[in-house]
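Here the complex is missing a single protein chain, while all its other protein chains stay put.
Think of it as A and B in the order they're written, each chain with its own count starting at 1.
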Amino acid sequence: MTEHPGADVVIEAQNLDLTFETNDGPVHALKDVSLTIDKGEFVSFIGPSGCGKTTFLRCIAALEQPTGGSLSVNGMTPDEARRNRAYGYVFQAAGLYPWRTIARNIKLPLEIMGYSRSEQEERVNNVLQLVDLEGFGGKYPWQLSGGMQQRASIARALAFDADILLMDEPFGALDEIVRDHLNEQLLALWARTEKTIGFVTHSIPEAVYLSTKIVVMSPRPGRITDVIDSPLPKERPLDIRDTPEFIEVAHRVREGLRAGHSE
Amino acid sequence: MKQVLAVLTVVAVIIAFWYAASVPMNIRGVLVEAERAGEVVDPPKAADRRQIDEFELILDNPFAIDDTWEQERPRLPAPHQVAEELWDTTVEKKITSKRSLVYHAWVTLSATLLGFAFGTGLGILLAVGIVHSKVMDMSVMPWAIVSQTIPIIALAPMIIVVLYSVGVQGIIPKAVISAYLSFFPVVVGMVKGLRSPDMMQLDLLRTYGASKAQGFWKLRLPASMPYLFASLKIGIAASLVGAIVGELPTGAVAGLGARLLAGSYYGQTVQIWSALFGAAILAACLVGLLGLIERAVLKRMGMA
Partner (left out) sequence: MMLILAAMLLWAFGWWLNLRLAEGSYAHTRAIQVTVPLIFGLTILVVWELLVRGLQVPLVILPPPTMIAGRFASSTSILWADFVQTFVKGALSGYVMGCCAAFVMAIAVDRSTFLRMGLLPVGNFVAALPIVGTAPILVMWFGFDWQSKAAVVVVMVFFPMLVNTVAGLRETTAMQRDLMETYAASYWQSFFKLRLPAAMPFIFNGLKISTTLALIGAIVAEFFGSPTVGMGFRISTSVGQLALDMVWAEIVVAALAGTLFYGAVAMIEKVVTFWHPSQRG
């Protein structure tokens, strides 16, 4: 356990290492990764495949065990945080259960965590509103479009009081128009709920548009090459993407990615 | 490697359990024999022993445990007895001998293979017809599917007797049963396989201006291979069961089914068990052989 300086530090990684043993020898998924995330930040992880961005997110969620270094979430080990239900996780695919309606899908974590029936109802209605899906609670996932399914899966992650939202390329499988729309909604949601968000993507505009902090990573071994604090204001309309500030940040991200590549 | 270890462990546990089960299963018979041989059995009277459960009998007569694995007609023969019988009747006997299991297995196998070849051939032909003719599809396919849910094996005794009454006997009646048991799974599987190419692949061929026959040979037939092999494996197992069952009603003198029946008439349990294992080994070999052919064919087609 590491001492964390301020109370507002939510996630702290120091010299994190993770090596997978494979048939072709060990693979360095993460090497010497150090990063601090404060409460209420929106942090994007960007890099080519194999750079360890998803692995890092999975380490935070205690879905992978680091082989070295230290990692704390809310001052606890990731596994303790998991048991305290400290985060909601959104995967690349919506992963809704086809045998449950949207409302009952959102109830799933609530049932597991033992919320009362009336509270379940209330929370479902709240989050359905939050992701703009009122009136769709009685539908089955396969009756909805891909974008709506992904929104439902975000609602599922928001339904319980986790203060960290971990999102692993949540919009990767959607087309660009739907994606823009969901990005806008996600920012609004973040502003309203003040959650801490970790967001994995491989789209530069998406990362720059959404984040307060952009973590650029590169592969073999997976490591952090640059951490960029975004100068963009908290209020971000979609056309902010045409401003010089935005282009400047995007340029720096691209430089970082290129530097990681040429090594 | 770990898998092999796990399988071996499971098999070892099964064999150990089998040995253990042979003791209570056979203890009464052993004690009767011991009593006749003049040994001291506790309790000495058969009538008293009937009141006591098997496990107490074992505890009271520990000397008898060894004999439970060596009886001539045990209720449950021990694994090594079955293995010995299998060895005796396959390797030690000449294969032309009536007592050779290889001979009996061959009798059953030849009927199985003949029937399987016919059933499969007709099944594939019907499947091709169904895929190319809408009226055949709509008329026949529902019945082919329904036929899978009914125990058509119940027809076996009748086929044997009817064919016998018109003077056909020997391998043919059994082959007929084998044929129709493998027929329906092959039809259903093959239709599924021939229909497995998706619209995009069919449209692609259409853009090449391919004829219906070209579409069949170049796309539908290759695409159906995995499905065909899956149903062939089901079909051959069904064929073998058909041939064995076909040997039951007429009291056939040769074949694995005949061995099972004769064994059950005369209480020759070791013979039943070895015939059963013979059938199991035969089935495993047939399915395994089809698996090998499947691998080779799919590999040549670049699908595996």
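In this text, a contact is a pair of C-beta atoms (placed from the backbone, for glycine too) under 8 Å apart; a residue touches a chain by one contact, two chains touch by 3 or more.
Predicted model, so just to flag it, every value in this text is computed and none were measured.
Q: Can you say which of B:Leu59, B:Met138, B:Val253 or B:Ala296 touches the chain missing from this structure?
A: B:Met138
Q: One chain is left out of this view; which of B:Leu101, B:Leu114 or B:Val241 touches it in the full complex?
A: Here the residue in touch with the unshown chain is B:Val241.
Q: If I consider the whole complex, including the chain that's not displayed, which of A:Phe42, A:Tyr87 or A:Phe171 touches that chain?
A: A:Tyr87
Q: Considering the whole complex, which of A:Val27, A:Met76 or A:Leu108 touches the chain not shown?
A: A:Leu108
Q: Write the list of chain B residues that the hidden chain touches.
A: 2-3, 5-11, 14, 75, 134-135, 137-143, 146, 148-151, 153-155, 157-158, 160-162, 165-166, 233, 237, 240-241, 244-245, 248-249, 256, 260-261, 263-264, 267, 269, 272-273, 275-276, 279-280, 283-284, 287
Q: List the residues of chain A that touch the chain left out of this view.
A: Touching the chain left out of view, chain A contributes residues 58, 61-63, 82-83, 85, 87-89, 91-93, 95, 97-99, 108-109, 111-113, 140, 142.
Following the convention adopted for this analysis, only the chains that are shown with their structure count from here on.
Q: Just give me the whole-number Å value for how far the CA centre of chain A lies from that of chain B.
A: Centre separation, chain A to chain B: 55 Å.
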